[in-house]
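For reference, the structure I am asking about is given below.
Excluded from the complex is one protein chain; the other protein chains are retained at their positions.
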Amino acid sequence: MPTATHISLRTRYTQIRQQSEQLCAPLATEDYVVQPSPDVSPPKWHLGHTTWFFENFLLVPYLKDYTVFNPKYPFFFNSYYESQGPRVHRSHRGNMTRPSVEDIYKFRKYVDQHLLELIEQIETSDESWATEARFTLEVGLQHEQQHQELLVTDIKYILGNNPLFPVYDPREPSRAELIRLAKWIEMDAGLYTIGHLGDDFCWDNELNAHQVYLQEYAIQDRLVTNGEYLEFMLAGGYDNHEHWLAEGWDWVKGLESKSPLYWYAVEGKAWHHYTLQGFRPVDLNLPVTHVSYFEADAFARWKGLRLPTEQEWEAACRVAEPQISGNFLEQNHWHPHGVGQRVATQFLGDVWEWTASAYLPYPNYPRFKGALGEYNGKFMINQMVLRGGSVATPQSHMRVSYRNFFQTDKRWQFTGIRLAR
Amino acid sequence: MPTATHISLRTRYTQIRQQSEQLCAPLATEDYVVQPSPDVSPPKWHLGHTTWFFENFLLVPYLKDYTVFNPKYPFFFNSYYESQGPRVHRSHRGNMTRPSVEDIYKFRKYVDQHLLELIEQIETSDESWATEARFTLEVGLQHEQQHQELLVTDIKYILGNNPLFPVYDPREPSRAELIRLAKWIEMDAGLYTIGHLGDDFCWDNELNAHQVYLQEYAIQDRLVTNGEYLEFMLAGGYDNHEHWLAEGWDWVKGLESKSPLYWYAVEGKAWHHYTLQGFRPVDLNLPVTHVSYFEADAFARWKGLRLPTEQEWEAACRVAEPQISGNFLEQNHWHPHGVGQRVATQFLGDVWEWTASAYLPYPNYPRFKGALGEYNGKFMINQMVLRGGSVATPQSHMRVSYRNFFQTDKRWQFTGIRLAR
Amino acid sequence: MPTATHISLRTRYTQIRQQSEQLCAPLATEDYVVQPSPDVSPPKWHLGHTTWFFENFLLVPYLKDYTVFNPKYPFFFNSYYESQGPRVHRSHRGNMTRPSVEDIYKFRKYVDQHLLELIEQIETSDESWATEARFTLEVGLQHEQQHQELLVTDIKYILGNNPLFPVYDPREPSRAELIRLAKWIEMDAGLYTIGHLGDDFCWDNELNAHQVYLQEYAIQDRLVTNGEYLEFMLAGGYDNHEHWLAEGWDWVKGLESKSPLYWYAVEGKAWHHYTLQGFRPVDLNLPVTHVSYFEADAFARWKGLRLPTEQEWEAACRVAEPQISGNFLEQNHWHPHGVGQRVATQFLGDVWEWTASAYLPYPNYPRFKGALGEYNGKFMINQMVLRGGSVATPQSHMRVSYRNFFQTDKRWQFTGIRLAR
Partner (left out) sequence: MPTATHISLRTRYTQIRQQSEQLCAPLATEDYVVQPSPDVSPPKWHLGHTTWFFENFLLVPYLKDYTVFNPKYPFFFNSYYESQGPRVHRSHRGNMTRPSVEDIYKFRKYVDQHLLELIEQIETSDESWATEARFTLEVGLQHEQQHQELLVTDIKYILGNNPLFPVYDPREPSRAELIRLAKWIEMDAGLYTIGHLGDDFCWDNELNAHQVYLQEYAIQDRLVTNGEYLEFMLAGGYDNHEHWLAEGWDWVKGLESKSPLYWYAVEGKAWHHYTLQGFRPVDLNLPVTHVSYFEADAFARWKGLRLPTEQEWEAACRVAEPQISGNFLEQNHWHPHGVGQRVATQFLGDVWEWTASAYLPYPNYPRFKGALGEYNGKFMINQMVLRGGSVATPQSHMRVSYRNFFQTDKRWQFTGIRLAR
């Protein structure tokens, strides 16, 4: 990660920690507390959990004479680490009014002070503990960046399911230009290398880089738009079982609105949707987002096409868009751009793209050691891989080999569709 | 209601409205928002709902040129009035971070100003609308007092299910004196009059007063204590099906702790429980509270006794404790007293007493007209009657004929036990 | 019970036992096995359970050297007796293909042989065990008669929820004459005696006879008909919340068909319903049946009337129809008659009439001793009382004081409506 070499650890730590707090700046205290779906965590929980991560995995083992801020906090802020003891049941996070937002910010400050102290010790030591700690620190920073993405999507869910549709950012969104037709990127059959290359940080699930044989295939050079998705809706796509997986068809029957999440039919008007800039008409030229795997898969089948596998996606991305750049969190845009607004092919940024690949370990998958081994590996079942990052993903956190993963019915992330054949 | 005649309507309105806000004074903003159980509503919802009641049933129909504070608020603050349009699903109240606490206090202020204006008009008019409005105003005030009780119990639930056990009132609770033995109040067989007498306000469910024939019976002159209930626990009361109704036995199997709500077994120590004054040892001389009907009924059966019917309770109360006085909300005590602390027989105040009577209409039950008809009548099924009021009930809201009602598994109210034979 | 004195115990035992088997005669083996709802038990289970009752409570304690037919059977055939050990979970009865129907008939034969032996011993002994055993035998016979009713209703449910609508009895049903208007039976206010009188057998829940004071009331002299109920349906009764209890309104929303159970809208034709004589047009002159308490209560409210309490029902029945006679099981009619078909007022037979009374103990309720104490008392919560017996109730099992009870949403029994004011 070039960033890490150019700026000091201290600066990087501070920037990342501040970024999380800035994301919460527009919130009312009330918005920090609730959990309108088990998938969503209260923003104050995210702020506390990421802080607990640093305290628990760095300050406690490595900073001499460190006193934990509050011995009851681990019970609140441990997420799913069985090895780290009991914790609030995930679906009860939204019942916990305390610690208060104010106390959690105090907790952050306390941990930050001590962490900066520890960073100094790490940087001036060449003992093995310092190498270990430096790695864990990197994990902690990456972890906080992941929760920045969740902060954005969870805040959107909290505000977007409130009938007042509170505006998170009052700036006018930029408008999309007229969309161009999608073109096909043709890829030859052959052996491709998949997985993380280089020495910089990556998650264990991106390792090890390995060869795969791909059949000849083609992949589109832009994302599917709202306009294209609306055609599917108008063609009765949600009412015809032929397009759907059996499990998806059951899922469709339970939907309140046969549309992407956050879309609302407004009588006598075009479809509207909630965005972090407020309740607005759906712009047909922008990429469709907040669709489930079931919807992405059904749309592709209706088109007579399919979703790419994650290997196909990665091989094409390495050719078309090898540099990490795009509509990411740092742009504070909060919504996918249209393809006309950028030169690129939208592989990176904008939306996470559902792939046709199940989330499973790569050959010779090296699970992280110790408690961090619970980070990725134990979730490798019954989820699908998404690629490319979204408007809510920090750019400095992204890699071409990055594997995101969700269950097939999840839609509250900025998820979207790219077609292959 | 003598109060109403001695103090002006204006003063009474203002006092009751302020009382609700004072009950919330110890809360952090976060505490106003959540709903840890479908039975519990967020404190900010109670503040908004009672205000909506005044706006919707008084200002809108009776105050000329009144503009509603916010036309979207009824969707948030209508509780269960089918006739008053759609509303947030009851179990989603805790997902609504907006309107904010601050906005709800503004809503209250706005409605209060207009309501005082309306009161002036009511008091100076002798037209029929004014009689109607005066009645609805009385209902609104009584309604707000009911929600004061719920504010106390819901705040207790929100704080008491947080592992930090936040203290609501830091004052030291008074201690109970040694408990005296219960004595029997013997009652003759014969005709008794049951239901509300007099012209002052009462709920429709207390009407009409009517005669009932009671067999000879006896009823205890004090409440069952924690000490007596603990005997039941130590005797294996929760493990022996013979004491329990079949439905209660199923309910017991699902309990996390075989004890009243808020009780915790602390290793190596006596039982503790959460009170609004904090986490404290259970005082054996105080009345047991936070028990379900199933527990009250099982305890009575274990004792070889039974619960009184509501008629038996009322007939005895009219003899033993005809004046409304006792450990009510106005005392700010937040927990039942021991019987030694008062001269009375604890019929009134302290805890709501489960009776053996189902909540059903009295003969010739006159349901309120119009939308207010939904107030009581539609809940008259599958609930049991409780009598006497609790520490969370405003004294000025209580009557000997007052009928409270809950499902048999509910425990978050200050519920308790009196025995009969 | 005059029957018991006129015919020998031996004969009576044999007749009742044969009656159960005759009710199953029209069944295919397959029909004996399934449980399409947790409320419904497989017919073979009823046959086995009633037999277990005799074996367990009579042969085992009283018949010397008796060997149980199969020591594993109690696990299958104990219904809900906690004191009698573990058992198949109620909702799993329909998963048990064995013991086979044939084996259960062998079990019946085996128990019958031994029971007749025991009856001889009982009749020739004047020791106290014989008195005890004679009482338990009576309970066993009454118990088997209760299960005869359940056999009829459960068989109806099994066949009536099969799209082939198998015919249980191919005989043509008799047709109702034109219905006459209902008249009011006026009853004075005053003290009435309620509960079982006399020395013959009754359930503990009918004891003790006691006085109640009733206000002046009136009760209709016939049951509500399908035609009257259809008016309610056509007037949008199921779509107007004002008629319904809150819990009933929730229940209505989940109904597949807004009509009584077994009713089907047949395109271009009148409403049809499933009867044990097959799928037939609904006869508007016959009493409505298979309605829930919620429906009975809503219908009454729509009419501006109400359901009678069980005391009002009993007091009126003692006047209007003191002799037990009517359209009962012995008539093999399987469906309620019209009022024109009999001289009586339909208090007895035809349908169980929902009353406005909760199922609770009478004053000084004397629960049966020992294991039989589980028979009635533990179900006295969250159920409503029904009175009068139905086409599926053996006439020799009925009393004016008989209290049946079901939860408010149950409809698979032959339940109906009588109005009061």
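We call the chains A, B and C, going by the order they appear; numbering starts again at 1 in every chain.
The rule is simple: contacts are C-beta pairs under 8 Å (C-beta built on N, C-alpha and C of every residue); 3 or more make two chains touch, one makes a residue touch a chain.
Computed from a prediction, not measured in an experiment: that's the story for all the values here.
Contacts of the undisplayed chain with visible chains (whole complex): A, C.
Only one of C:23, C:59, C:137 or C:158 touches the absent chain when the whole complex is considered: C:158.
Across the entire complex, the residue among A:45, A:244 or A:313 in touch with the chain not shown is A:244.
Residue in contact with the omitted chain (choice from A:218, A:233, A:305 or A:358): A:358. Against the chain not shown here, chain C presents residues 28-36, 44, 72, 75-76, 88, 92, 94-101, 158-159, 161-164, 166.
Taking the complete complex into account, residues 80, 82-83, 191, 210-213, 215, 217, 241-242, 244-249, 293, 297, 356-358, 360-361, 363-364, 373, 378-382, 408 of chain A touch the chain not shown.
To be clear about the criterion, only the chains that are shown with their structure count from here on.
Contact topology of the protein chains: linear, an open path with no closing contact. Between chain B and chain C, two chains of identical sequence, the interface residue sets overlap for the most part, with shared numbers making up over half of the total. Using mean Cα coordinates as chain centres, the one most removed from chain C is A. Inter-chain spacing, taken between the CA centroids of chain A and chain B, is 46 Å.
The geometric centre of chain A is 60 Å away from that of chain C, both derived from CA atoms. Centre-to-centre, using mean CA coordinates, chain B is 38 Å away from chain C.
Within chain A, not a single residue touches two or more of the remaining chains.
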